[in-house]
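With one protein chain removed, the remaining protein chains of the complex are shown where they sit.
The letters A, B and C name the chains in turn, as written, and every chain counts its residues from 1.
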Amino acid sequence: MPPVAKFNEVTGTKPYLYYQTPGTAGLHYPMNSRLINWFKFSSPATFYPLAGRLVPIFAVLALALIGVGLYMSFFVAPTDYKQGEGYRIIFVHVPAAWMSMFIYLIMAFWAALGLVFNTRLSGMMTRALAPTGAIFAFLALWTGAFWGKPMWGTWWVWDARLTSELILLFLYLGYLALQGAIDDTRRADRAGALLVLVGVVNIPIIYYSVQWWNTLHQGATISMDNGSKMGVTMLWTMLIMALGFWAYTIAVALARVRSIILEREADTTWVSELAEVRL
Amino acid sequence: MSVAEFLDMGGYALYVWGSFGVSALLMILEPIMLRNHRRAVLQRIARIIRIKAGEKV
Amino acid sequence: MLEVAGLACIRGDRKLFSDLSFRLEAGELLHLHGHNGSGKTTLMRTVCGLMKESDGEIRWNGESIHRLGEDFTRDVVYIGHKNGIKDDLTGVENLRVCSALDGNPITERQAWDALERMGLMGHEDLPSRVLSQGQKRRVALARLLVNKSRLWVLDEPFTALDVAAVDFLQSIIRDHINSGGMVILTTHQEVRITREQVKELQLGWKEVGHV
């Protein structure tokens, strides 16, 4: 531990203040700031092992749920009278679309928390969720296109929901680009949080305007789901797949937040004493 | 239902397996990239500690 | 009266200083020392409210500056490394806009007088981009003459100024201190003010064998 050299410069009659080297325990540590500190600073340190225990649990849960979901979507769900086997794509398309929207809302929650309470952990959570959200948005578009081709003969259909999904992907890319462009982590977190909040306010407006735009130009002839009637088993399959995706998201996000914590707290004492770093 | 029939997916093989395949691919790729990133971060921290330890000793 | 308790600031992931406390009464000057990168500018910008401190409290007349908001910024004038004047505007226009934004608009006449006192005779109505760095600094500092804020936060005010301007600025600071104002400044030059009004604050890491 480097010796604490307090640099105390007293000039002029008035006694003056001292300054001490960072990183060492404060000589007098007033009680209240210790509590505030616990919540603000060391929460990444206590969160890190907690996340470490949760990741495998959710990973296993995800595997199980998706396994059951896949089995049901191929063997349990009946063949659709009109669309044959092609409709099974909705068992991936719809959960992915749900998750892409859901993750953005969770990011907005963490963003609001981060801006209000100024905690560092929430900024990390928002940043950890973004890539997974972007992947699900892309998957929703990809599977939507693959479903559109056999049904309507074209890869891309300017359907209201698909267009909104595309715009959601742009919002994700905007967030990721902004995070990439800012070096200072504090500013990146807070700027990213503000962008997500502005985005969340705009999503209903965008969705409504795209809906209006879609009905205005083509009328409601082509729409995604009025094709196959929603049988009970299909609904269950979709729910299970969605839960599987949800567990997958938590596992991935927690794993990513752990490596973000490591990156940001690289030079702190608690990281250097970590087991994984030692070996 | 024979395997061939299953794979054919009633003629929609390309589309069904295209969607499921890419989804599976991405959802497997992401954890793998995460693990590599994590290992790289850990190695960097270990190196910092060794340098610091080296300097002090 | 300005009071800072347990202040800590982080720049990027580097902790600049922590547990910093000091008090500044009316009629006192706080002179910041410290090597480059020791957090002098960060401390000043945090005290003004430009930057958010990561820990600790800054109180102005007993009330946190974040709660005071505009009431606090009304009493503060901050002149940093950047002059804060527009190159396309003339000195007079710059001064009048700045003081109008500070809440006490001044007349054309007052602006001209202030610039003359700052030694910009004949340059008042030239666009600022033709002025030299020293003259631009004088235009920026001219705000101190027309400003009613009690707390002055000056970051390296003497840079790019010639000897005459430095003397003049020292005298303005002295008058401000004697009339009960407060000044926080950083400078590598010596501040010629009576001893008992000056407080020194040394920033920077003093570890064994550290320059």
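What we mean here is this: contacts are C-beta pairs under 8 Å (C-beta built on N, C-alpha and C of every residue); 3 or more make two chains touch, one makes a residue touch a chain.
Operating definition for what follows: contacts and distances are computed from a predicted model.
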item: Omitted chain (choose from "Heme exporter protein B", "Cation:proton antiporter", "NAD(P) transhydrogenase subunit beta" or "Amino acid ABC transporter permease") - UniProt protein name; value: "Heme exporter protein B"
item: Interface partners of the hidden chain - shown chains only, full complex considered; value: A, C
item: Which of C:Gly6, C:Gly34 or C:Gly49 contacts the chain that the document leaves out; value: C:Gly49
item: Option touching the unshown chain, where A:Arg88, A:Arg127 or A:Arg190 are the choices; value: A:Arg190
item: Which of A:Ile57, A:Val76, A:Leu105 or A:Ala177 contacts the chain that the document leaves out; value: A:Ala177
item: Absent chain, residues of subunit A that touch it; value: 115, 167, 170-171, 173-174, 177-178, 181-182, 184, 186-187, 190-191, 194-195, 197-199, 201-202, 205-206, 208-210, 212-213, 216
item: Where the missing chain touches subunit C, by residue; value: 48-52, 70-71, 73-74, 76-78, 80-89, 93, 97-98, 100-103, 105, 127
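The working rule: only the chains that are shown with their structure count from here on.
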item: For subunit A paired with subunit C, centre-to-centre distance based on mean C-alpha positions, whole Å; value: 43
item: Centroid distance [mean C-alpha coordinates] between subunit B and subunit A, Å; value: 17
item: Whole-Å gap between the CA centroids of subunit B and subunit C; value: 54
item: Set of subunit C residues in contact with two or more other chains; value: none
item: Sites on subunit A touched by subunit B in the complex; value: 59, 70, 74, 79, 84-86, 88-89, 92-93, 96, 131-132, 135, 138-139, 142-143, 146-147, 149-150, 248, 251-252, 255-256, 258-259, 262-263, 266-267, 271-272, 276-278
item: Sites on subunit B touched by subunit A in the complex; value: 6, 9-12, 15-16, 18-20, 22-23, 26-27, 30-31, 34-35, 37-38, 41-42, 44-46, 48-49, 52
